[in-house]
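My questions all concern the structure below.
All protein chains of the complex are present and in place, except for one that has been dropped.
Going by the order they are written in, the chains are A, B and C; count residues from 1 in each one.
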Amino acid sequence: MTAIDAPAPVPARQRRGFLARLLGSEYFVLWLTVGYFLVLLPFLPTLGTPANLVNLLSNMWPLLVVAIGQTFVMAVAGIDLSQGAVMALTSTLAAALLATGADPAVLAKAPIWGVLLSERGGLLDGRGGVGLALGLGLAVLAAVAVGLMNGIAVARFRMPPFMVTLVAMMIAGAFAIWLTQSENIRNLPEQFIALGKGDIVSVYFGARTESQLPRREVYPLVTYPAIVAIIVAVLAHWLLERTVFGRQVIAVGANRRAAEISGVPVVRVLILAFALSALFAAIGGLLYAARLEAGRPTLGSGTFLLDVIGATVIGGTSLFGGKARVIWTVFGVAFFVLLSNSLNLMNLSSFHVDMVKGAVILGAALLDVARTRLTRQALP
Amino acid sequence: MQTLTLAAALAAGTVLSAGAASAANICFAFQDLETEFWVAGHQAITTALQEGGHTVIERNANEDANRQLEQVRDCIAQGVDGIIIIPQDGESAATIVNEAQNADVPIAVFNRPPSDLSKGIIVVADNATIAEQAVDFALTKAIERAGGEPVQPLILVGDLGDPNAVGRRAGFNAAVEKHGDAVATPIEVASNWDAATALSNLEAAVTANPNIDMLFTSSDFLFPTIRSVLEPRGMWKAAGEEGHVVMAGLDGDATACSLIKEGYVDATGVQDLYFEADAALEALLAAMEAGEAQPNQVIEDPGFALTTDNIGEREMDMWGCVLLAEGFLNK
Amino acid sequence: MTWMTPLDFAVRYTAVLILALIVVIFGIVAPAFLAPGSLMSTLKAASFIGIAAVGMVFVLLTAGIDLSVGSAMYLAPVIAGIAMQRLGIDVAPALLLCLLVGAAIGLVNAILIVRLRIVPFIATLAMLFLVRGLGIWSTGSRQIDFPASMRAFGQSALFGIPMPVIAFAIVAAAAHIVLAHTAFGRHIYAFGNDAEAARKAGLPVRRMQAAVYVICSTCAALAGFVLISQIGRIDAGFGEGREFDVITAAVLGGASLFGGIGSAVSAVLGAVTVQAVKAGLVYAGVNLYLQPIVQGAIIFLAVFLDGLRAIRMEKQARRSIRPLA
Partner (left out) sequence: MSALLTLEGLGKDWFGVPAVEGLTLSIAPGEVLGLIGENGAGKSTLMNMIGGVVPPTRGRMLWEGQPYAPASAADATAEGVAFIHQELNLFGNLSIAENILIDGFPRRMGLIDRRAMARATEALMARLDLDLSPDRPVGTLVAGEKQLVEIAKALHRRARLIIFDEPTTSLTTREIERLFSLIDRLRAEGTAMIYISHILGDVVRVADRVAVLRDGSLVGEGPVDDFPVPRMIHSMIGRELADVFPPRRIAPPDAPPVLEVEGLSAPGVIEDVSLTVREGEVVGLFGLMGAGRSELARILFGLDPAERGRVRLGGQALHGGPRERIAAGMGFVTENRREEGLMMDASVRDNLALAALGQFAAGPLGLVDREKVGAAAQAMQQDLRIKAADLARQPVRSLSGGNQQKVVLGKWLLSRPHLLILDEPTRGVDVGARAEIYAIVNRLAEEGCGVLMISSELDELKGMCDRIAVMRGGEITGERSRAGGYRDADLVALAFGEQAAA
């Protein structure tokens, strides 16, 4: 239909059904997640136990940070396949700089040995909080450099994001493995590890009868990763929704040529979007490294990337650009994390897990399609 | 750290405690199921547990250490009585063991040792030394055959992101060094633990260097791939025949067993899968029985190289030969 | 255009020139790379990803994507292998069965995308898990050993040309004919260029869109079969992550992820280029840790040159108002 004289949209009817309102809502994926949780709860009581909820949240935080980065790239109609490799690179570099010691039998052959890392530990070990901040900062900087290069290749040289970031994934990932000659770097300083699981507020359910609380029933509620992720999410939400830069990101994704003519610095916006993606991947990578207590050159490999992209897209962000919200990504990540957590709790044979996972993703997609159709009916 | 105590309205029910080992929930988290070794290990452990009347909760991490950590945490949240893991690598294993012990759940680590051996029930097999034994044997054979000429070895390296692959490569290199000038600089070929990659890379390597005398694969599962490269070139010959390339592998799977018997393969490094599985299970169940929440114990699997020389006496010590006898290779 | 400056020529045939350059450079570093046998073995190795990439081009032309190819190239040969083991069927019917399984996977993709209107990315992502799960479930994660006849087939050759290369050539030629010389093929290009206009023009849009997914999965199944027939065994991890290699090959050859641009030739070029780099690194004996880095750098360069080409062509198109003085 041409848009020429499409009738003016019928004003939303006042008495729309509950279902239609639910499906049409911006928060659809949230309701989907909650619905999935509630439906499964009677069959999987463990799902709602405090211990599991704590797990759910702690699994969610780092993935969320990474997926928010992906959201920015998708908003400009790009894709970032290099996030996993960037995580690996960041975690390896940070660990090499900050380790409190290293085993020469394991790492002596690595190119970083004697340069960044030695028996006595990393270059920045033992310099207190400043050293820690510097080490993390340098590692993040390396990641951002990868992101900037991705962005420059895409924006200035018109290279397809898929290919650019795929190559970046190959190179950054292989570079990280080469740096340590495949070895993980252990002996991270206490403060670094605390970043991964240190709790700030914990709760205990039960009567206070014994003098010592049973460790198993103390649940970390507010943790460092939670705080990092929430700060990142709030800032990213602001950045995308409220700032000039954020609106320009959306404009570039919606119509690059129109954006350019309207004075949007398209090249700069594209480069920054890729840099942000790498930045957030790096932060996520540090959180993962901290909770695994090691710098890992293989972090984020395998199907991790599919989780990131899948969660972002399920949330509602479009792969074709111009349609992205951080809040959607929060919901998408919540759904994906709940999905894999519930699969863990279902006690499926490992021979069935993949099939169920595929089926649930399909189910979610189908619901989304139904919702789009219902809401489309409101507009001719 | 500040701990808030909330008097919860939730009645804290008595959680399943240890001592119920007679019919326990055991979480079995493994890193992958993609080669015969892991499939056989998985089968050995699950059947042993099920026969003991225990409930097995399986988790496959698909080679993702991070996912494995999440899976084990989910197991703990579910209130399992004990955990067996086949970790992705030593570093994540150490983290996971800590995690379990902090939650008072006994844990045993199977096959890949954590970098910290002081915690948990640990069954250790040293990839490097076992690989070194097998390669050493193969190189000795190859040097004998070469009659003075330096032997040209080739190694199919696994995924460089996998510590097992790296350990095996280290063992191979150690054996090569031991023989000094009798062995030329090895040709390294990447396989990424993938049959298709191994096929194309090995084919390229063999075309570039047709004069290979000895070949070591970091995992036995690649032998069929090797065969498909060597056979058309007339290099797939049994030990007695002209043009035999001396071959060694590692794992000790059923294919390797049959190939050793047929004379194509000369040696394979064996981890005693069944011993490892039994030892890990026994120690874990014993700890649960005793109500120990943080059992610590190191059990060593010395491993050995099954060779054309010792196959007569040690055949049934290799798990792959046992499987072979049971008809695992369903031809 | 009746004449071409060398630059125009370079712009027009970038992909071919890049491949030629790679072959020459590796040939200088490692002369063995240029031996006829070596080139043939490189082609043979390229056939695996190449066959699947040719199928992928169909999907990419419609601005779709198929992430399930890695799983299809696992499940289809697995089913064929099980049938060979249990029913004792021969290679030819097994191949047919394999292709049918591939087509069935494609049909499910097609139904999800065309009828249920799920975004291709999500639909095929779900299928990636579902199909692999089905394979793992049916094998119990164990390997499938094929009878000897399978390897006899896989290692056979015609006039000295290995079977995989022949299969690759047939698939590429057939795809080229379909895409360039049939109504169906041209309709795919039309659809990829402007789906709405294609619909308005009354083209059989839904049927066409369904067909490309069937073709893609069938090609993936064939790719898996051709590779596995050389080895005679399929392990549980086979094909995992290959979707990226397949898409890379297609895109490197010049196909666009946004539809309407690409050809069977581009998929062939892309697959052969990637494989030439990989093999070249092995011939040159480059350190294993550095191989992926060098490989990435070369692919980057190829994409970079292609980007320059696009920018230059754009400039040429703009200068059309008045003759250059």
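Assume a contact is a pair of C-beta atoms (placed from the backbone, for glycine too) under 8 Å apart; a residue touches a chain by one contact, two chains touch by 3 or more.
Bear in mind that the values here come from a model prediction, so they are computed numbers and not experimental data.
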Please work out which displayed chains the absent chain touches and list them by label.
-> A, C
Out of A:223, A:248, A:298 or A:329, point to the residue that touches the absent chain in the complete complex.
-> A:248
Missing-chain contacts on subunit A, rising order, are 1-11, 238, 242-248, 250-251, 254-255, 257-265, 322-323, 379-380
Residues in subunit C touching the chain absent from view = 177, 181-183, 186-187, 189-190, 192-194, 197-203, 260-261, 317-325
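The definition used in the following text is that only the chains that are shown with their structure count from here on.
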Please compute the C-alpha centroid of subunit B, do the same for subunit C, then give the distance between them in whole Å.
-> 34
Taking each residue of subunit B in turn, which ones touch at least two of the other chains?
-> 33, 42, 160
Of all residues in subunit C, the ones touching two or more other chains | 136, 140-141, 289, 291
State the interface residues of subunit A toward subunit C in the complex, per the touch definition above.
-> 81, 153, 157-160, 162-164, 166-168, 170-171, 173-175, 177-178, 181, 302-303, 306, 309-310, 313-314, 319, 350-359, 361-362, 365-366, 368-369, 372-373
Spell out the part of subunit C that touches subunit A in their complex, as residue ranges.
-> 67, 112, 116-119, 121-123, 125-134, 136-137, 140-141, 241, 244, 247-248, 251-252, 256-257, 289-293, 295-297, 299-300, 303-304, 306-308, 310-311
Which of the residues in subunit C end up touching subunit B in this complex?
-> 30, 32-33, 35, 37-38, 41-42, 44-45, 48, 85, 136, 140-143, 145, 147, 151, 154-155, 227, 230-240, 242, 275, 278-279, 282-283, 285, 287-289, 291
